[in-house]
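All protein chains but one are shown in place.
In this document, chain identifiers A, B and C correspond to the written order of the chains, with residue numbering beginning at 1 in each.
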């Protein structure tokens, strides 16, 4: 079987000791929907049996009925959102949480991140007779637990995780415990919250707000917490030595602006990225226009620091959604116009700063710039609130190949011509570190994982082997 | 049959003389989706036969396939979007354009607005043996045309329209002509555009932008334009005497911010409404927070005029859509949290101006205010960029009964306590007129229809009779 | 608009004065499903309002939920099944019962049969301003009623029906009456039943059996019955002069074998058709094999009369249903094998009489014969329990054009070669009349409509004009 989607961004959520376990799980996953929209799953337990619901589509569409919540019996539950990949890969087996029947009882597991030695582990496990049911890297962890000779389930989990490399923030559920664990580098976030007598684990704090829970603390890199009827027990099974390397791109784009990560407010860090862009500004700017909606916080910081008006120069059509999936040629050439329209009176004759949080391929931004030009802008200055994205992520963010990234195919000097604008500026790497509260990037051991901007990977990813068997599944 | 939805806001679109008639119609309706999301329809003609597609749901979901566009043969087409009503009323017969087989040939018709003597007309027409197939006021117009003794189709249409009262912007399609007509008061918008050799009629100019067409002019109140192979012919069949009464609420809320109406840019008028609010401000404000997304343009105008920072103090969850339609009790009490979350660091300890474009029932705003309070705001000042909404619209905007409007159940003085905020201010009626370019409201003949704010209706609506027959249809 | 399906076989059902009106209507239509499987509709009334449910698909799938029955409030209801046409013609407007708002109140109408002057009526009605909403001939009747100058509704209905020609068995529902009417020739069946205090009208008696009702009598040709709280009133508004012409093909194929028509049991008449075939038999026959399932009753009669064993020589696959609708080439060439398989041991080395009720195009029968040959039959003798079908039906049975009928393209002498069998015999027309209880066919005024076998139409159908307008609707 092939690992068809080796890296994906996702969300995890877990709750323990509440009559509303399933409802809280549904709401938490809804609040974390931005981290994955393809599919979601929830597993609950009543201390004896397990209850499961997996579905393609959004949480609000697939888990909104009372009958779903009623099915998910019990006072503890975990859930998972998966990132959207192409529809043809739809396969129910690949929806998390995974659930296993172990000698010690049931175990459900949900994973955010990406294991960098998954292929090697899989090959070894297949050789010893383990049957994989999915194409996900995560499944290797379950098999490692199942075949571990550790005495207790805790020992087996630690044994299994000590064999994997890469990024993981995981929540696990047994008949009587909710477990959270974060890899020693702490690449992906995981936070602990509390609501009356119940404990919650989530990828981001915005999942606490929706159910009215209080943020307690971040789970630390390399930490494993075991939540039972006796409370929260913390351990550090992988030792303490490594400095952490949290993903700096969570601040730039991935996390929700109203979340707090490591004590920092994401919206504020994005505004500060905009401010840093403003400090480096060398051109005259009449009006600051965000690319909706991702560019708004940085635009506001930039506009405020520059003392320039912020205007909605691009109007978004709210009704695009999952639409025009099979466009005709007549429609396809319209491209960006299905989603956006230039707001002429704020652009005409103006020197426009067009601000976005990042550029991947640059295809859409090029059309947006052209639309703004057609609306009569005098000058267009593209401002990006992070450095140039030059390298593929191996720790859980789905990215195109390096060769498709605009920053690898075009130099900064070539970009103005490519985008047909007057100037293009990115945020410097040290300015990005200042925006998240550092004085700059430390070398050779930077405080964050910034591999996408620098190519310096905290763990070298495995070289890819061919899979033993390739299975192609036609979705229903 | 009952006229179950006597008043609804809608969009119309028509195009003549282009190979891309159907595709342009689809795109135009997509750009006008904000005016009606329940259902859409398109009728095209190849000069001989007619081709029809009616569907519930959004244009981008229901008309996006090549096979749909291929079905809609011909070089002329008209289309319609209908406002969303409760799902249980779904009835295919009520989707426009209506299409009729007349002695003179085929006729399709799409209508934005509301007829105020529809019930009376219907009763008369039923008495003479006309069979109504829908519960829509619009159908009376078709019957009036069919039974008119006018010689030409043009005569019949004028004869029919001279018998109806109320608001209408209509597009009609025959084998060889596209017709646009606006009621003498000009309550609803209708604009004329051009793209190479083709002519376009649309509710708003944003529908021109998406297909790259140019705005030519507004269709004037009481004007009828007939577009044939010979070009555009204008007539004024209802005389010229009445001063027009365009709906001022189109500027406040209904039209898209990037549209131009009567030569005015909607976004700019909304910003000016915010500025007028600022000129009247008597409190200290630390930060300006819009209710997303409707309050943003007024917030920007208000913040700029006041010199106060504009911040996204409320973060919207983009994944709500048509979700949680059957919420459980656990979920229902969460109310506003499914859609919005407070952005704490920009609110904590601040005097917050919370700006929205209008209040209808006020239910959501009350929850939003409470959420902002919980996030630590020191003071909350609600600012609304239009006057108090005190009267039901009879000309095409679906509104609750007067008795459900917050402005009829609470005095301005009672509102701070009701919303649990420090102050509530609305825009004055003269300030609103200034924002749209007047020096103030003229009495006794105001320049706009502002009945929703003043209760002064330009045409008295009929007193409602009981329908002859009531039919209840169970949707599929 | 085009009358896209001018002739179709259908079922009607009506019930008056029972708390179970909707449930009985659902069950009656289910029992009559063989007369039309494309779509069904039910309209009920509580004496004031009307309640409607129209749906594509089978009654058992679309009307089986309690919520449907609960929606159809009231103690009187009528329903209709429509014959299956090609899927692309799906149009909700064309599902019956039609429902109209008249000056006298509501009226619902369901029709089995075909009007032979529908096009002419439609043209006239359009000229006087009537708007047609469907492409069905039935709609002309409703318009004729609506514009009639008759004083009472009864007068209007009689006035309208006196202007139509062709075949109709109709049920009509008003707020306080259930009406049944049959054209003067009585081409289509309509029967009256009773269950405790309620009255039932149905196309066939099998609809009485399913609800436990008792058969009272046939509605007579040209009779109109009006059922109200005061009981059943019969009238003969069209006079009495014409002899009736019931469709003899109802006995041959269309009606359910367990129904009684005109006092005759359909299964018995079919067995007698087989017996008549046997009396004319000139070949040696070893085994009698029916084409499943339509050929079974005639086969039994034939086998018993001949003293030959009856065997299931063809095994039907029960799981074909609506399947293989988009077959690949690999599958299409298999043709008949998807549905049938030869049962070898009963065929091998035998002289087989292969019995069916009728042949239309003969395509399937040719493949069946070939399959039986491949299974080792020594001789194959095709026996058909009706005469050669040589003419299109204009009174409500959907048939191919005459030029596609095997009996018009091949002489009886050519058929053995065409089917690659030893002999082909049809039932003679007089033998058919004997099977239904006559001593033979009377000329020049036969006792039945047998136009499909003789080409002698009781009413000449109209010559077809072009429709005024042609509308092509893309189904949802």
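Methods note: contacts are C-beta pairs under 8 Å (C-beta built on N, C-alpha and C of every residue); 3 or more make two chains touch, one makes a residue touch a chain.
Note that the structure is predicted; figures quoted are calculated from it, not measured.
Taking every chain of the complex into account, the chain not shown here touches A, C. Within the complete assembly, A:49 is the residue of A:49, A:374 or A:417 that touches the hidden chain.
Residue in contact with the omitted chain (choice from C:142, C:158, C:346 or C:471): C:346.
In the full complex, subunit A makes contact with the omitted chain through residues 1, 48-56, 67-68, 71-73, 92-93, 99-103, 105-106, 126-133, 142-143, 146-148, 467-474, 476.
Along subunit C, the points of touch with the absent chain fall at residues 20, 23, 26-27, 30-31, 33-34, 37, 58-61, 64-66, 69, 206, 209-211, 256-258, 265, 267-268, 293, 296-297, 300, 304, 309-312, 315, 317-328, 330-331, 334, 337-338, 341-346.
Throughout what follows, only the chains that are shown with their structure count from here on.
The greatest centre-to-centre distance from subunit C, using averaged C-alpha positions, is reached by A.
Subunit A and subunit B have centres, each the mean of its CA atoms, that are 38 Å apart. Centroids of subunit B and subunit C (each the mean of its C-alpha atoms) stand 49 Å apart.
Each chain gets a centre from the mean of its Cα atoms; for subunit A and subunit C, those two points are 62 Å apart.
For subunit A, no residue reaches two or more other chains under the stated contact definition.
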